[in-house]
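The structure is given below, and queries will be raised subsequently.
A protein chain is absent from this complex, but the other protein chains hold their places.
This part shows subunit A:
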Amino acid sequence: MSLLTVDELTVTFTQRGKPDVRAVDGVSFTVDQGEVVGLVGESGCGKSVTSLALMRLLSGRNVKIGGSVVFDGIELLKLRSEEMRDLRGSQLAMIFQDPLSSLNPVVPIGVQVTEILTRHRKLRGEAARKEAAVLLEKVGIPDPTRRLREYPHQMSGGMRQRALIAMAVACAPRLLIADEPTTALDVTIQAQILELLKELVDSQGTALLMITHDLGVVAGLCDDINVLYAGKVVEAAARRPLFAAPTHPYSVGLLNSIPRLDAPRGEPLKPIRGSVNDNIAWADGCAFAPRCDHYTIECLQGPPALTEALTGHRYRCVNPVTTHEPPAVIATEDGR
């Protein structure tokens, strides 16, 4: 059985006097024990809202969440909020995009790390401080005892993200959700952070849900990939089939829009035309149709169904891409 099963998750934002906004529209996917799953899509496609919803961090009267999220046999959406709070940090943890604003600026790093240890592992005083130093060491922060006394603004961006990762893995959670963990960092640090995440996931057997818009990150890290568009999963496949034979025109467009080193000099980039604003409602047809090169009149005959092609390779398209140019070569870090 899967560790996390998300089934038909919908998130709707309501506002008086305005039409409802359905940010996540029936998203389903699973994450197995120790597996790395990617959630990919451009800005505004519902990636972050999905992750916040399944952590139960979307609160307020104007948010409606439907569907089901089962973690280790427990239905998270029906849990009492205090029970959910006990699970967060100990069983499920999350890393955010901006490491500077995710740390409290007036509290030393050490206090913020020991706080988690006290909360979930009942460690106090010297024991908590020692464990915090061990954690910082583990995520590759040199001179951890000194760093524990420092404030977030005294650390570099990469160091802060490492500290946040240390806090997230402090209680060896079974699922780690990383919401664009490398977006705010520069490229060399990005690689280091991804390497660190991979190591931690391998050594602790933690499952990782990687949320990103960066296909390079996905290529190097993820076992399974879900491509999101306008709140729906439009293509889901294992890494190799997705990169070798993307089926949904949107996935194809994403892959083609990556600048290629082997392209002839001066060749223009190939963006996906239009923007998310051109979308039509899913009820009327394929939301991507106005931007799609394979668009036909059938695309407007109601919402396209999810088709399962090969084992596990699913796509939501009536005119799937079948003939392929040689697929974009993205070097995977381990060469697989």
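Simple rule for what comes next: contacts are C-beta pairs under 8 Å (C-beta built on N, C-alpha and C of every residue); 3 or more make two chains touch, one makes a residue touch a chain; residues count from 1.
Following the convention adopted for this analysis, contacts and distances are computed from a predicted model.
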Original post:
Which listed name, "TatD DNase family protein", "Ferredoxin-NADP reductase", "Peptide/nickel transport system permease protein" or "Carbon monoxide dehydrogenase", is the one UniProt assigns to the chain that has been left out?
Top reply: "Peptide/nickel transport system permease protein"
Original post:
Of A:L87, A:M159, A:A230 or A:V318, which one is in contact with the hidden chain?
Top reply: A:L87
Original post:
Which listed residue (A:L103, A:L123 or A:L209) would be found touching the missing chain in the intact complex?
Top reply: A:L103
Subject >> Residue ranges of subunit A at the interface with the undisplayed chain >> reply: 55, 57, 59, 85-90, 93-94, 96, 98, 101-108, 111, 115-116, 119-120, 146, 149-151, 154, 164, 167-168
